[in-house]
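Here is the structure we will look at.
Every protein chain but one is kept in place in this view of the complex.
Order of writing sets the chain letters: A, B and C. Residues in each chain are counted from 1.
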Amino acid sequence: MTRLCTSVDEAVSGIADGSTVLIGGFGTAGMPFDLIEGLIRQGARDLTVVSNNAGNADTGLAALLAAGQVRKIVCSFPRQTDSWVFEELYRNGKIELEVAPQGSLAERLRAAGAGIGGFYTRTGVGTLLAEGKETREIDGRTYVLELPIAADVALISAHTADTLGNLVYRKTARNFAPVMATAATTTVVQVRHVVEPGVLDPEAVVTPGIYVDRIVRVAAVQGRAA
Amino acid sequence: MTRLCTSVDEAVSGIADGSTVLIGGFGTAGMPFDLIEGLIRQGARDLTVVSNNAGNADTGLAALLAAGQVRKIVCSFPRQTDSWVFEELYRNGKIELEVAPQGSLAERLRAAGAGIGGFYTRTGVGTLLAEGKETREIDGRTYVLELPIAADVALISAHTADTLGNLVYRKTARNFAPVMATAATTTVVQVRHVVEPGVLDPEAVVTPGIYVDRIVRVAAVQGRAA
Amino acid sequence: MSVVSAGVVEHTDRGPLGRDEMARVLAGDIPRGAYVNLGIGQPTTVGDHLPPESGVILHTENGMLGMGPAATGDAIDPDLINAGKFPVTELPGASYFHHADSFAMMRGGHLDLCVLGAYQVSVSGDLANWHTGEPDAIPAVGGAMDLAVGAKQVFVLMSLFTRTGEPKLVRECTYPLTALRCVDRVYTDVATFEITGGDQVLVRETWGMSFHELRSRVDVPLTAATP
Partner (left out) sequence: MSVVSAGVVEHTDRGPLGRDEMARVLAGDIPRGAYVNLGIGQPTTVGDHLPPESGVILHTENGMLGMGPAATGDAIDPDLINAGKFPVTELPGASYFHHADSFAMMRGGHLDLCVLGAYQVSVSGDLANWHTGEPDAIPAVGGAMDLAVGAKQVFVLMSLFTRTGEPKLVRECTYPLTALRCVDRVYTDVATFEITGGDQVLVRETWGMSFHELRSRVDVPLTAATP
């Protein structure tokens, strides 16, 4: 059942040290800034974070990294011009990095949510990122076996939720959130708006409430994605 | 590029003998009746049809079976009380049957559309439907390897299309259509309404036009899903 | 009215449950707010015993959460059906999705519970419910295998005996299997069972039959639930 939380701190409560935490967003679009700030206050350490990037500038995921709470990051693109927090930690050996092709990252999250034990993809065949991974010929083509990424917690952002946890997003801020919501034991969502059941168009719900455990409404911040 | 056809016959033209044809619908909901009638007129034979059921009563897929155009059917549930056309063909050895768990059928179609060479699922492990299929232990659980189902043609039904081929569906008539649209070389869609680009809400498009090759508008029929 | 013997609640002063009563007993054990899939046939009737205040949200594998009761009259819409292909309705807060998403939901372990019919259930929770195994039977599995492996809990709803009196709770299934070690509870007309994964099945409650009589009629080691 989906719980509507009255504060960000309530929404992120109980995240244990050593957890695997999925963090939505592509760059800053769809990044759950308020939940990350809550996680920094909450203080869980030794985290493995899965997110497309490794933080931008000094807020959001970058602030979580700076707080020293993250042991390892799994992402596709940690090398952005404003990923200086990550870069310093990485160069000083203070954070582990696993790079995955962006599509394999998304599909591995989906697999975890869909009960798929593993899948064969052509992405990465013959490259450094397939080293140590099993390959296989299927129908004359070579594929690499990728395994699911399941997590303890997903922190994501959506535009509007109803009180049953059904979610809709806004434009490209949708990105990883719907698959991450399916791959975590506990999915926590920050939203701009909360409405009663029946307000969202059932044909247009992107994440059904079954995937959502906690919702918290946050204020809109100028120039920042919800 | 998506082509708006002026007739059902144009929409189903060129389907070759021996083709694998995906036919949308769950029972009669979402079944592309007009396209199937077109396929009967068009006359392609020796078809392999992939559809959830094996036809109901004497229309739609059942009529295609009765016309003797189908060599083999791949489905999850051929045993409905009104699947008499299939039953007679089957008992007389005039049609081949491959039964697949409904979820594996849907996922195999998705895999074909998503470039997945194969995937491991727990569904079917230890049952007749996994016989002859490879199994594997992953993380202490047994999985069976399932392979993609790619097709030459998909015949599906949607509610509204724009002229770029973007589709929305109606209620549970959506069912297999979105995954089938991704798994076929040529996807043909019958729709109730055609609108200009920009009319459909970009957040609510279910099948992006990239998956759609031909659209044809058909009249609504009383008591029958679009 | 109820007699407690060896820990089992025994309702021996009345006959076995009717089909509607069986559905009601099972419905009473569904947790508030659970996401539930009701299999086609008898399991569908469990929905009649889930009032709105239960907060239970019904999933139908043909692509919907928030399914409402059967549709009648003008509410019948050929685009809105359940897994048994009967017209149903939509509740506020419903959502639609395609088949791959619907089965990802099932297979990914997100449904709290599914209710299935059965030909046989074994001591270890193996389920046989899709194929009689007769040579001329047309095999048809639908979503049964996906539900059986995917739902967090699997409740079976069935009569305990066949028409010819054979028990359907067995040491080993003789019918073709749907899934291994997947059943958690079995709700029947004469007793409710809990599959524990051991070599015994727990009896929670009986109707029209004592625990001892039940033991004599079922070729499976039965234990009384501790009260």
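Here is the rule we use: contacts are C-beta pairs under 8 Å (C-beta built on N, C-alpha and C of every residue); 3 or more make two chains touch, one makes a residue touch a chain.
Quantities reported herein were computed from a predicted structural model and do not represent experimental measurements.
> The chain left out here touches which displayed chains?
A, B
> Determine which one of B:T48, B:Q69, B:N166 or B:Q190 touches the chain that has been left out.
Of the listed residues, the one touching the omitted chain is B:N166.
> So which of A:T48, A:Q69, A:S104 or A:T160 would be touching the chain we can't see?
A:S104
> Tell me which residue among A:V125, A:I138 or A:V195 touches the hidden chain in the full complex.
A:V125
> Please identify which residue in B:P32, B:G60, B:P78 or B:G113 touches the non-displayed chain.
B:G113
> Quick one: which of A:P78, A:G165 or A:P202 touches the chain that's been left out?
Looking across A:P78, A:G165 or A:P202, the contact with the absent chain belongs to A:P78.
> Kindly note down the residues of subunit B that lie in touch with the hidden chain.
Contact residues on subunit B toward the absent chain are 1, 110, 112-116, 162-164, 166, 182, 196-198, 200, 202-203, 205, 208-211.
> Quickly run down the residues of subunit A that touch the omitted chain.
Residues touching the hidden chain, for subunit A, are 26-30, 52, 76-80, 87, 90-91, 97, 99-104, 106-107, 109-110, 121-129, 169-179, 206, 223-226.
The criterion applied here is as follows: only the chains that are shown with their structure count from here on.
> Distance from the CA centroid of subunit A to that of subunit B, rounded to the nearest Å?
Each chain reduced to its C-alpha mean, subunit A and subunit B end up 33 Å apart.
> I'd like to verify one number: the distance from the centre of subunit A to the centre of subunit C, where each centre is the average of its C-alpha atoms, in whole angstrom.
36
> Would you pick out the residues of subunit A that each touch at least 2 other chains?
Within subunit A, the residues that touch at least two other chains are 114-116, 202-203.
> On subunit C, where are the residues touching two or more other chains?
90, 96-97, 103-104, 107, 149-150
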